[in-house]
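So that we are looking at the same thing, I have put the structure below in structure tokens.
Note that one protein chain of the assembly has been removed; the remaining protein chains are unaltered in position.
The first chain written gets the first letter, and so on, giving A, B and C; residue counts start at 1 in each chain.
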Amino acid sequence: MQVKEYKPLIVAFCCNWCSYAGADLAGNNRLSYPADVKIIRVPCSCRVNPMFVLRAFQRGADGVILCGCHPGDCHYTSGNYYTRRRMALLFSMLDYLGIEKERTRVEWVSAAEGAKFAATMNDFAEKVAALGENKRLEDLRCKR
Amino acid sequence: MHNKNQYLQEELLRTSGVNPKKCMRCGKCSATCPAYDEMEYHPHQFVNMVESGDIEPLLNSKSLYRCLSCFACIDRCPRGVEPAKLVEAVRLAAIRKQGANHLKADDVPAMLDDDIPQQALVSAFRKYAK
Amino acid sequence: MQKITRDQLIEKAASLLANGTVSCVLGWQKGEFDYDITPAVFDTEDELKANFVWNDFCGANFSKYLVSKTKKCEGKILVFLKACDTYSFNQLLTEHRFDREKVYAVGIPCEGMADIAKVKAIAGDGISSIDCSGEKMAVTTIYEDAPVMIDAKDVLAERCVNCKSKKHVAYDELMGEDGDVIDSARFDEVAKIEAMTPDERFAFWQNELSRCIRCNACRDICPACTCEKCVFDNPNSSVENKSPANSFEEKMFHIIRAFHVAGRCTDCGECSRVCPQHIPLHLLNRKFIKDIDSFYGDYQAGAEVGSRAPLVNYTTDDLEPGEVFERGDN
Partner (left out) sequence: MQRIGVFVCWCGSNIAGTVDVQAVSDALKNEPGVVFSTNYQYMCSQAGQNMIKDAVAEHKLTGIVVCSCSPRMHEATFRKTAAAAGINPYMVEIANIREQCSWVHKDMVTGTEKAIILGKAAVAKVNLNTPLTPGESPVTKRALVIGGGIAGIQTALDIADAGFPVDIVEKKPTIGGKMAQLDKTFPTLDCAACILTPKMVDVAQNDKIRIFSYSEVTDVKGFVGNFDVTIKKHARYVKEDICTGCGACTEKCPMKKVPNEFNLGMDNRSAIYIPFAQAVPKVATIDPNYCNMLKNGKCGVCSKVCAAGAIDYKQQDEFIEEKYGAIVVATGFNPISMDKFDEFAYNQSKDVITSLEFERLTNAAGPTAGKLLRPSDLKHPHTIVFVQCVGSRCDACAEKGKEYCSKICCMYTAKHAMLTRDKYPDTDVYVFYIDVRTPGKNFDEFYRRAVEEYGVHYIKGMVGKVTPEGDKLKVQASDLLANKQLHIDADLVVLAAAIEPDKSARPLATMLTASMDTNDFFTEAHPKLRPVESPTAGVFLSGACQGPKDIPETVSQAGAAASKVIGLLAKDKLTGNPCVASSNELMCNGCSTCERVCPYGAITYENKEFRMPDRTTAIRRIAVVNPAVCQGCGCCTVACPSGAMDLRGFANSQIIAEVDAICK
């Protein structure tokens, strides 16, 4: 039986003002990172509802990462501070439910940090790939 | 910078609860110190020297026992550094290190003097004896 | 046994009805069995005398009912609130969910409520009647003639064993004496789960949550869940789902439910009380409360009206999401 090479699926939510621009800069500088990372543009990291994160996992994502402006630099002054609290609590809860903590991450990436964006995505993708397929978030009944 | 006194320094900071990095070098502690002229090393120097790991001179200095623990420096420090607590910590370290009493019971009678309140003697004995 | 008696409550309610202070009373009424007591609205003293109940099974928190009842009732509503209920009462006021002017709240002392599962564990099934009026609870079953005598302490509900406060934080009138906020051990169970390995935690929750039948009882009873339209009932919310049809459904539901009430949950414990599958849902809510307390400082939802919940607040030096794991694991 031929084993198909496992490729993780990673959803990255990037705020329009800093992190999406940081991702563009990574592109401008041709800094490569795995194609497994798919970016969704949101106006601000605070637009990301925990439901979106869960939805991604539900639909088979292996890792979800949120990127926003550095604290204090939010285009909307305070959005990322709320993100920080929401995601801290959500991630802690996922960890509490026994879901591998390496599958979730929040990273602050400014529009000037193309290199940081690429490095972050490389690192995150590597960690998620090491965990293998996301099984814990699948249907409990079917696995019994 | 290599700090040979790192262990001692950490212990001093832990026992005193002082963070010398908060000091902004204004010298208000020394300006306020009533025992300044008696001291070889002054309150601001204590903070500075402990931070840089230059602790040996302090341990061996008489200045340790000149501090009145009046806490004026603690009260006035604009940065909340609390130098007197650091002096106290160094004093304690010195006493522990010597393994001996700095003030012996036998020495006390010679120090007796009508003007000295008894309480001062008791507290001095507590402070300088193990 | 409760210190305050049924008669005292009926007398209070009757006098408030009689002098026109209130036009109806929100109280407890006997259900099919002695232990399944249901909330009911009483309009007259006669109704109260006939059906009003007050005993160790009156766990129901009435705060939530005020949201709809205050809109329907003409005059004021009398509501009896146990100390824990007053927190929910305040939280709903913070969220402008009902008109305070339309409620006359009477704080009543509570000695803790019984958990019927614990009673059944001792007395067995087939309970025909329960008498809580004596020192000990007398449980009669259809199998035995003599009632089984149970010490109320042995069947105290988990949320009452770990009661967080006997202090009433809201009332117009207080019957009996007010208590204090209690330094309870309610987070011990959470800490125990936190101390497990991720695999053990996963197994624990898989075992618990896989029993979920999506009956929505936990949501329906929750005093924080008073939304005009719940996201789980809204076909446009993309989480609407009546049955656990596709992958990850229970966890998704329970995380979202707990997250929606995070910072607003007063830890009244109603969700666990009503769960027909006995899922310890309060352990999810308490995890959020424990995290909030340790990350952002102690916060008790409902302790005061108008307080700013931790999730709609921030400081510039809050901890980073990545740091929560360093704290949680040790």
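We take it that contacts are C-beta pairs under 8 Å (C-beta built on N, C-alpha and C of every residue); 3 or more make two chains touch, one makes a residue touch a chain.
These figures come from a predicted structure and were not determined experimentally.
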For this session: Kindly name the visible chains that come into contact with the excluded chain.
Result: A, B, C
For this session: May I ask which residue of C:K49, C:K71 or C:R211 touches the chain that does not appear here?
Result: C:K71
Problem set entry | Residue among A:Y82, A:W108 or A:F124 that touches the chain left out of view | A:Y82
Exercise. Can you list where subunit A touches the absent chain?
Worked result: 9, 11, 16, 20-21, 23-24, 26-28, 30-33, 35, 38-44, 46-52, 55-56, 59-61, 72, 75-79, 82, 86, 118
For this session: Could I get the residues of subunit C that touch the absent chain, sorted low to high?
Result: 71, 94-97, 226-231, 234, 236-238, 260-261, 264, 308-309, 311-313
For this session: Extract the touching residues of subunit B with respect to the undisplayed chain.
Result: 22, 24-33, 36-37, 42, 44-45, 72, 76-81
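Going forward, only the chains that are shown with their structure count from here on.
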Problem set entry | Mean-CA-position distance for subunit B and subunit A (Å) | 52
Exercise. Roughly how far is subunit A from subunit C, going centre to centre by Cα mean, in whole Å?
Worked result: 36
Problem set entry | Sequence positions of subunit C contacting 2 or more other chains | none
Seminar exercise, completed: Contacts with two or more other chains occur in subunit B at residues none
Seminar exercise, completed: Note: in the complex, subunit A contacts subunit C through residues 50-51, 54-55, 57-58, 71-72, 78, 81-82, 84-101, 104-106, 136-142, 144
Problem set entry | Footprint of subunit A on subunit C - complex, ascending | 190, 193-194, 198-206, 209-210, 231, 237-239, 244, 246-252, 255-256, 258-259, 262, 284, 287-288, 291-292, 295-296, 310-316, 318-325, 328
